[in-house]
Each structure stands twice: as C-alpha cells, then as structure tokens.
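Here the complex is missing one protein chain, while the rest keep their positions.
Right, subunit A next:
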Amino acid sequence: MTTKRHEQVGLTDAQVLDMYYYMLLARKIDERQWLLNRAGKVPFVISCQGQEAAQVGAAFAMEKDRDFLCPYYRDLGLVLVFGQTARDCMLSAFAKAEDPNSGGRQMPGHFGGKKYNILTGSSPVTTQVPHAVGMALAGRMKQKDFVVYASFGEGSSNQGDFHEGANFAGVHKLPVIFFCENNKYAISVPLKKQLACESVADRAIGYGFPGVSVDGNDPIEVYRVMKEAVERARSGQGPTLIEAVMYRLVPHSSDDDDRVYRTREEVEEAKKKDPLIVFAEYLREIGLLDEHKEADMLARVQLEVDEATEYAENAPYPTPESTMTYVYGE
C-alpha cells in the first residue's frame, strides 16, 4: 500500500478529497469558459489549466476569513477555495452586474471581493506585490495576525514592483508570502529568456528571506511548503518566496495561439504531468477515490458549472449609465 503522503503533512482524507474537488471545479469552469468563448458567448478567457494543484495546495495552507489574497489573473483555483463560486466566475465571464470582482467592469481573471478577503487587482502585472506588503504592514500596525498572499508569474518576477515589494517586506520582516507560479511561459517568451538564474526562488536571497522551489503539480508538496511559510509569517519571522513549477497547458488567453512558439510534443509531454491526472492517480492508489466516487464528484462539478452558466447567461448586464458611478466615493 502506498504511503499516505498527505497525512505526513497534516492533511486529512477529507481535506485531500476537497482539494481534488476544487481542482476539478477550477478546471471545469475554465474548460466551459473556453467553450463559451469559441461559441461567441464570452469575449475573453484567461486560463488556470495546469496550475490548479499549486493554487489549491497554497489556499489550503491559509485560513479563509482571516488571511488576505492579492492574486493574479490565473488564480481561479485559489479564489474558489477562498469562497468564490462557479456562479461568481461565470458572472465575471459574462460581464454581468452581479460579478463580485467588478460588477462587469473588468475582464475575467481580475479577482477581488472584500467578503472573500481578496484585494481587487488590475492588468499591469505585479502591482499587487507592494499592495500585499502594505496590507501586511497595516496588519502589524493594527496588531492582527493575518498573513497576506501575493501571487504572480515567473515573467512578472522581473518587474520592479516585485523587487521593491519583496525588499520592503524583507526589511520590515512582514507576514507576506510571495508565491510565483512558474508555468514556464510569459505569453510566448520561455523561461530561459526571462531569467538568468536557475530558479525564481534563488531571488529570495537578495531580500534576506528564504526561497523555496516546489513541484507545482503536487498539491501536497505545495501545501507543505506553504504551511511552513504561513507559520513563519504568523510567528513574526517574515516573508517567504515560493516558486511552484508547473506548465501552462493552454495558450496564454483565448486570443493567443501557442502553436507559433511551442511544439505540440512539448505540450503533450507536459499533459502527462497534468496535476488533475497525477493527483487523481494518487487518490486512487491510496483508495480514497474510485470510479464511482469520481463519477459522483464529476457530476456534482458539472451540475455546478451548468447552473452557474445558465444563471450568468440570463443575469442582467449593468446599466449603461452605471458607467458613471463610483469614480469617487458617493
């Protein structure tokens, strides 16, 4: 019998099944959005496919309603664990008034919501990193013990805001977790043209805090390193940089064609390590998942996605005149 790796890191059977559920939900929402896009029903999709294990593993190491997220546009799996629903995501995809991120103002993937402890985000990459540091600073000033999570891609780790934010957090030993989702591509530009160092995690040494590289296809490993980072942050030992290494399984967005910059062989090879497949295998090996349970879970997820799609498609748009509201406090 295979060892239950998840128990060694403090995860229960119920928790790992939940993790798999959130990964599957993220994947199925994402896949549906591509279908809707190709059917001409939603203008744009930005994908989480291939990154669900890292996102869900990271989210499980934090506390919903206590910790804060400053995510980036691929973090669908992460925000689902923090309370966003399939319906929320579809409302955002259809740009409807009820979209909790922005009331239909922003493109999909620009997550936010005070009720979920998710700070509103923008499209210029990595601007959320200093925000996370500022929230952590505020938390310290108000004597709170929450941690703040900021995620970004490996390409974004070249931005000045990454450096400025990480340095500030290092100097002030703030409870921030810098979570890099290294999916190997910044749109079309591969890792080797983005970084000269071996790993994004290597950058941490310059800021005086630990940097850890982890297999982003393994939610249990991601959970383990995240849990350590959360404990470090909560106990006043300062930030951690985590690099989760994975592969972006689909084009950058619905407007991209990845055939011009990477081979199909490379993509097919990466798909063998698809975290959904690998994690399901693990759960089957240890006897937590069988054909029957898997079918049940899939049916539950499909139903959620179907209902969310139907609801969002029929939901009202914001009124045209509401374009004029909330420029300033009213």
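Things worth noting here:
We adopt the following convention: a residue touches a chain if its C-beta (ideal position, glycine included) is under 8 Å from a C-beta of that chain, and two chains touch if they have at least 3 such contacts; residues count from 1.
Just so it is clear, contacts and distances are computed from a predicted model.
The unshown chain of the complex is recorded in UniProt as "2-oxoisovalerate dehydrogenase beta subunit", chosen from "2-oxoisovalerate dehydrogenase beta subunit", "Sulfate ABC transporter permease", "NADH-quinone oxidoreductase subunit I" or "Glycolate oxidase iron-sulfur subunit". Between the chain not shown and the residues A:29, A:132, A:180 or A:242, the one that touches is A:132. In the complete assembly, the contact with the undisplayed chain comes from A:119, out of A:9, A:36, A:62 or A:119.
Listed for subunit A, the residues touching the missing chain in the whole complex are 68, 70, 99-106, 110, 112-114, 119-120, 122-124, 127, 129-139, 141-142, 148, 160-161, 163-165, 167-168, 171, 325-330.
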